[in-house]
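Working notes for the structure below.
The complex appears here without one of its protein chains, the remainder shown in place.
Each chain carries a letter (A and B) given by its place in the written order, and its residues are counted from 1.
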Amino acid sequence: MSTTQVLAEAAQVLFSWPTIGWVVLGILLGIIAGALPGVGSSMGMAIVLPLTLPLSPVNAIVLLVSMYSGAMYGGSIAAILVNVPGTGGAAATTLDGYPMSKQGKAVQALAMSATASATAGFLAVLTLLLFSPILIEVVLMFGSPEFFLMAAFGLAMITVVVQGSIVKGLVAGAFGLMLTTIGIAPNSPELRYTFDSLALYDGLDFIAALIGMFAIAEMIKLAAKKGGIADTGVDMSGNRLSGVRKTFSHPITVVKSGYMGMLIGAIPGAGATVSNFFAYGEAMRASDDPETFGKGNPLGVISAEASNNGTIGGSLIPTLAFGIPGSGSTAVLLGGLLMHGLRPGPDLFDAELMTTYTFLLALLIGNVFILLAGVFLITRAGRITQIDTHVLIPAIIVLSVVGGYSLRTNWADVATVLVLGILGYIMVKKDYSIIAFVLGVVLGPIAEENLMRSLQLSDGSYMIFLTRPISLLIVILIFVVIFGPFLKPWLSKQLG
Amino acid sequence: MGFQSTYRKVVARIDLEYILLFIMLVASGYMIWETFNFGISSAATFPRLTAGFVLIGTLLLVFRSYLPDPLYSFVAESADLINVDDDELVGDEEPADDADDGDEDDSISTVGRPIHDSLFTSIIAVGYGILGYAIGILWASPIFVFVYGLWFKLSWKVILVLVVVSILIGLGFYEALGLRIDRGNIFFTEGIL
Partner (left out) sequence: MARKFTMESYNRRELLQYAGAASVAGMTGIAGCLGDDNGNGNGNGNGNGNGGGDDFPTDDIRYIIPFGEGGGTDTYAREMVPLVDERMDVNIAIENISGAASLRGTGEMMYAEPDGYTIAAFNPPSTPVSEMVNPQDFDLENVTGVCSYASTPFVIVANSDYDIDGYEDLMSRYDDGELENFGGKERGGVDHVMAILMQNLHGFDWGQYVGYDGTGPAVQATISDEIPACIATDTGAEAGVESGDLDIVTGLVSEGTEVFPDVETVTDLGYDNIDFISQLQRGIYAPPDTPQEPLDVIADVVEEVTETDHMQEWSDETGNIVQYGTGEEAEQAVRDAYEIIPENVDLEEIREAAN
């Protein structure tokens, strides 16, 4: 079957009931999760993940990617209205979005954010769709040693991206990796740290770890905050259509920011949290009046919001092609793929191409719904940010515990959710990156399996990582990433 | 208020970071030690690699204030654009909470309870898990939200809504996934529904 035929068939699946319904639901749930500071996309998706068990693989993934996309936009709602980014990807949006809100242009800013998000998201996913045949060629060049190194590279990247001490980040990541060694070894029939219990035979469930780290940890933290997440009043004024028009009158900013987001998103470990600041900085640099940024310049909102939705298309590349997610949300998405029997890698672009195209198209179409929701439902958006946390917290804990148990009907998973939740809370409080930890948990099995297989291939020699050109390149990149920040001042001193 | 002052004193002496580092230290130490009992040596490579990394990193973090300068900056300082306050790394006088969370004021609880809200939430969440194991998650959920609601002084209307929601969530999973959450492992082992 030719690619276009598959694409046509995928479109047919997408536009049939109930698949298209899952797109709409996903976008709406995503917007709500994104708009709730403290919830955000990764946590929202992690809670919904077990609920997708009864769905078909296609519908489940469509729901999850739509939530991802919706949350990227939703994050801007709280950023603009109450100066608290709903997701890390909307942090730069607060800089100009909130000032606009104070100037009585909240609705305009929200409409701008929706338009920029939708347009850039659309472009990035379209680009991904067009380039996916090339992508598969690249994936096929990667063997076991490269897969191991890519996992290591993803972890190294994240520790640089997160703020705080690199060693804390590395230790958090390694701690995650370490916990994945519980259970039967991937390449030999050795039971490790199972205390003779079959419940631990397969180790900790990484989806349970995601739920604990994202949902429970955040709820424990939120419990200490008073009342509503944002209890200041919101003024919903401004003109929505002028927001849409304003966005389209700056096509270069939208396109440039969107593709910047896509490129940064494609680097494992980097994500919307980084890209929105980069795009914002670039828009400021290219501007004629950079001093108006931070005081309600619409371009600030447009660039930040275009970039974070552009990131989605990019971040799917390492996730789908290598199984190496670059962010919390893509880690959850990866969990969804695996839970529904879809294995990242060449398969997704070959045997499962129809499924892949269906959810890429869902993302594409989802942007239309983001635009519609952003322009027409937005006057109600303020309400979302006013929800009392003490209503949210117990409900989310219940969902997390039941969801954790439903993964494998294994009490070890419930324990994982709760214990890692508390540990995650301490990590958040003390600046140990939970994203690094989560990536460690997700990448551990991939890393170990491919490391041990590489050693089987080379008969035990670690030289296999240096003698292959692609491997060597990744090894060099890892060193640059980890030691670069420390070598830079030293180098510049040496050079005079 | 004997309990209050004792509690404050205890909490003031506990630094959560040291709890975390202690857990990681013990876990990694145990995991390395246990690898020597493995029958298959190749299964030990990765655990030793990762646990060794955690062990060394944890020790560096524990003893960071005694480290000589170039190493100290590598361990404790931030490599990126956003700088972290130095006193946040060494100053451990604060009881459990970071200073930057402005909305967590000096009073221990936002609802005037004698222990920290986060501590209570952690304890009750774990209690919920254990109760769920004992009597079935479906029955433990409403009890959990009810206690939570009382503690945080929610209105009766809200508590009632939460109880109903928690039962609905349980029933939803029970119906949609055939999840046997109506039975516990100690009580109601035959299931209620």
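Annotations for the structure displayed:
The criterion applied here is as follows: contacts are C-beta pairs under 8 Å (C-beta built on N, C-alpha and C of every residue); 3 or more make two chains touch, one makes a residue touch a chain.
Since we're looking at a predicted model, the values are computed, not measured.
Contact with the chain not shown here comes from a single listed residue; of A:Glu9, A:Glu282 or A:Asp347, that residue is A:Asp347.
Touching the missing chain, out of A:Leu36, A:Leu177, A:Leu191 or A:Ala279, is residue A:Leu191.
For chain A, the list of residues touching the undisplayed chain reads 53-57, 59, 140, 143-144, 184, 186-191, 196-199, 201-202, 340-341, 343, 345-347, 351, 408-412, 449, 453, 456-457, 459.
FYI, only the chains that are shown with their structure count from here on.
Remark: chain B residues 16-17, 19-20, 23-24, 27-28, 31, 34-35, 38-40, 42-43, 45-47, 50-51, 53-54, 57-58, 60-61, 73-80, 82, 84, 88-89, 96-98, 101, 103-104, 110, 116-118, 120-122, 125-126, 128-129, 132-133, 137, 141, 144-145, 148-149, 152, 154, 158, 161-162, 165-166, 169-170, 173, 176-177, 179-181, 185 touch chain A in the complex. Across the interface of their complex, chain B is touched by residues 51, 53-54, 160-168, 170-171, 174-175, 177-178, 181, 185, 187-190, 192-193, 216, 219-221, 223-227, 388, 390-391, 393-395, 397-399, 401-403, 405-406, 409, 411, 414-415, 417-418, 421-423, 425-427, 429-432, 444, 447-448, 451-452, 455, 485-486 of chain A.
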